[in-house]
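Pasting a structure below so you can have a look.
Removed from the display is one protein chain of the complex; every other protein chain stays in position.
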């Protein structure tokens, strides 16, 4: 009798899971982050008498909704092992394109479509450079970051586009019901869509597989380049959408619009527990991170703390939230 | 309960605005029942100002007086502020009419436009080449002043504006642009920088290029920051209105509008304490005072003040 | 064969060394003694712990227990530099070299000759490196960048690196695996020379002819445990094998007779500009077709091209009579041809993802509905195949990275079988897995063939090739050099074709 056969008689059942879903949830990054969010919420309501007010909270959501729209797509991109630093510049270029269309006399639908399509095209440009030419995305998008905004400067110079139609204002200034803004609604819908796509579809599984091991993913029949290209498209599209919202909220276009936003988006994604090295992360994490960042900036804003101090807090949060569990582990080991 | 007036500036940390804040505090202590919230973003962006203004709206302040980074982008937010019953005025750098109740120009725009070219032309009796070093391409007030300046160029025959460049109110970029100007135009006689950051950088660039005496730097600057340039001779003279007075006046106007003892409408006069009163034109804007010229003869008296 | 007297005291000795990795006891209280002027062969199956001993001796791993003694004194090697300072140097199994550095720098990295101001003396380094290379008969310029060298030259550089240290103990972990006959002969002479200089040598190899050619003593490990040691002169090959494997060899390959049916896969004229040329064969239903060759013969490259990872410049495939164009692994999987790659960690498994997701990854298109994953079906499929392969794991949602090598390999095989293929290509399916798992894999391959699956097995192990294949194709330097079947299928013919030696025994 062969050894193998002896083993086969001993074949045993392997359970699906050892832990219950509830236990997993409790131990996850997301719950740690949720605790932080709740803590900040409570602190805020003690620190400022103006905090617990529906209209004020509604206003506060503008601090993160546009960034979060991009952060969802960026999360997928980073999970797949790439990055797009040009998103803020895509916003500028999309906004400029919308301005051009608006000046040509087109109405709101055409303006919005232009914003979205411009975003898509920018994403496609990044995607081609990364997937077809095989260039590292961080480098490509440092380049397109200057290029896209640069085109915007070429078109606009020191001018501005203003005079968007009044219906256009709906995206960035409108309310769906009561204090629920249009942007917040878009954010919520996108959160659900992205959560489903990432966590419940083959596409999402492919994203994880690519980020963990692109070679093995290729061998497993995943069309890696195609998936990455789609992710760049999505990120461009989301930047286009954010551009629609931001332009609508500001009611005008300048080439300097949204400058520096790319790093805030990346910060939001990383704070949300997405590994910058690719391969892991979740949409609920990003949603909570969006709220954390929104709450921190709004709460400190109510105390009239300068923006730069807020960014210290966010920077420290970023390192701290990642470092603390590791320090704890190190201490426990020794 | 004190009245809370928020003084929103383009960016924190700029000497000009720090001085304006001093003026606002002066007005507050004169009025007695006023609390000043001095705030602004840390870099000169419209988005940053919007976040700041949103939090001011949330705090339900009584008045917002803003020096805007962008004429248009702040309008929706400021409109919302007005809808919630907050008095909104702009000062120094204005916002579009629908976004504020009135705008306080530090001085009349045509006067400033004329002043900056006159300072340069006075040193060039034979005529010559001048170039403009502005702040960002989107700075409202700089753009208006340069426009006004171009309108009166015919009064200065022989003086030619050869280029306009942008230093983005960043010291290094302004410096590099100034250096580039001197290279592109070897015969350049003057650099006009209608911005307090640009003028200091340009003066430094002139000193470093060894062109003191050949290229005169002028424009709008703060005596405290320009003292060195006057001393080295890189700048013969420059102008500014008193930012302390500006902050003071803006606070006074906001106070009276908010109290309701003055209204912002074309032709109206609004009291500004020790600065007298401002009369509004058809766009609801008014000028505070004439710019004041500083040179070697008077700089010592002012450099420790602002 | 050297009949040196066993000197009284060993230069280097391991005493009860233990080393545990998550889930694996790689070394379990082993002893090992190395004597000056003698070659000790360390023998054991894949995964027996040989390389782990090497790494422990060279400061890369720290043992969990036990002592390392040099001249009877206990020593510790916290880093690789400490070991080399103490006179222990090694040629590691993996080439631990740097593409972007020059050959000389690779040889002297970490202990380069210093000139003025403590700066590296590049002239001296270059000269010394060239001298060492010349000394081992390597025709390599010390000035070229490593990335411009082929695999055999790289091994020679690794050997030169080991010799650049003033050493008393030289360790060689499978140094001849990638070398040509001529280079191997030169290496043997080198070993003899080192021996004559009185160095203690630890030689690891799976090739018995080699061991009997150069070793004075042997030590056998099995599953991380010390089994025995002694003089080469006192032992016969069969006995050594038995010590190594723990039972007689013929039990390992439980090949069942399968009914060989019609032609399934027809490959014609497959060529690549630099990797392989004119590969052609037919594969029949129920057949196990072996691909044998020396390391680097181009077998893996061909197989990967076949499934569309790299595109062939020419060539045609017919599957069940239909012409197939395969441009990507996705196409191959859809067509029913799957490839179980050689490099488990890089190409096979996604180590940080759970077992069930690994297993279902290539099958997701079939398993899902409108592109949505269905967790329940995934678990069911994963269970079906992992249990069939007798996977040992705590649960299906633990990550593959936490499994032992053999169990990882089972997950990888399960992953490809779950796609229900027509043709399965297994590239070194038992590389680096333990005896038990190896037997399970072989048994399973047999079972698959008897169920009518067509199997291609790439292997560099002659017993495996002989034991499992119905037919064998031998490759050398990117070309098919022989197709062997039946009586022609002997170890001698295999080696002869693979190494390019004519029947008279001369190099072709």
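As written, the chains take the letters A, B and C, and residue 1 is the first residue of each chain.
Convention: a residue touches a chain if its C-beta (ideal position, glycine included) is under 8 Å from a C-beta of that chain, and two chains touch if they have at least 3 such contacts.
In this section, contacts and distances are computed from a predicted model.
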(Q) Missing chain, UniProt name, options "Rhamnose ABC transporter membrane protein", "Cytochrome oxidase subunit III", "Na+/H+ antiporter subunit C" or "1,2-phenylacetyl-CoA epoxidase subunit A": which is it? (A) "Rhamnose ABC transporter membrane protein"
Q: Please work out which displayed chains the absent chain touches and list them by label.
A: A, B, C
(Q) Touch as defined at the start, partner being the missing chain; which of C:28, C:45 or C:105 qualifies? (A) C:105
(Q) Across the whole complex, list the residues on chain B that are touched by the chain not included here. (A) 12-15, 18, 42-43, 137, 163, 165-166, 170-172, 175-177, 179-181, 183-184, 186, 200-201, 203-204, 208, 224-229, 231, 303
Q. What chain A residues would touch the chain not displayed?
A. 85, 129, 133-136, 138-140, 142-151, 153-154, 156-158, 255, 260, 263, 266-267, 270, 275-277, 306, 308-309, 311-312, 314-316, 318-319, 322-323, 326-327, 330
(Q) Under the stated touch rule, tell me which residues of chain C contact the chain that is not displayed. (A) 58-60, 79-84, 92, 94-102, 105, 109-110, 112, 118-120, 122, 143-145, 147-148, 150, 273-277, 296-298, 301, 310, 477-479
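Quick note on the criterion: only the chains that are shown with their structure count from here on.
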Q: Select the category (line, ring, star, complete, other) that matches the graph of chains linked by touching.
A: line
Q | Centre-of-Cα separation between chain B and chain A, whole angstrom | A | 38
Q | Of all residues in chain B, the ones touching two or more other chains | A | none
Q. Do you know which chain A residues sit against two or more other chains?
A. none
**Q.** Touch list for chain A against partner chain B, complex
**A.** 48, 50-51, 53, 55-56, 59-60, 62-63, 153, 157-158, 160, 162, 169, 172-173, 246, 249-252, 254-261, 297-298, 301-302, 304, 306-308
Q: Spell out the part of chain C that touches chain A in their complex, as residue ranges.
A: 251, 254, 307, 309, 328-330, 332-334, 339, 341, 346-353, 356-357, 361-362, 364-365, 368, 371-373, 379, 383, 386-387, 390-391, 393-398, 415, 435-436, 439-440, 442-444
Q | Residue ranges of chain A in contact with chain C within the complex | A | 2-5, 7-8, 10-18, 200-205, 208-209, 212-213, 215-223, 279-280
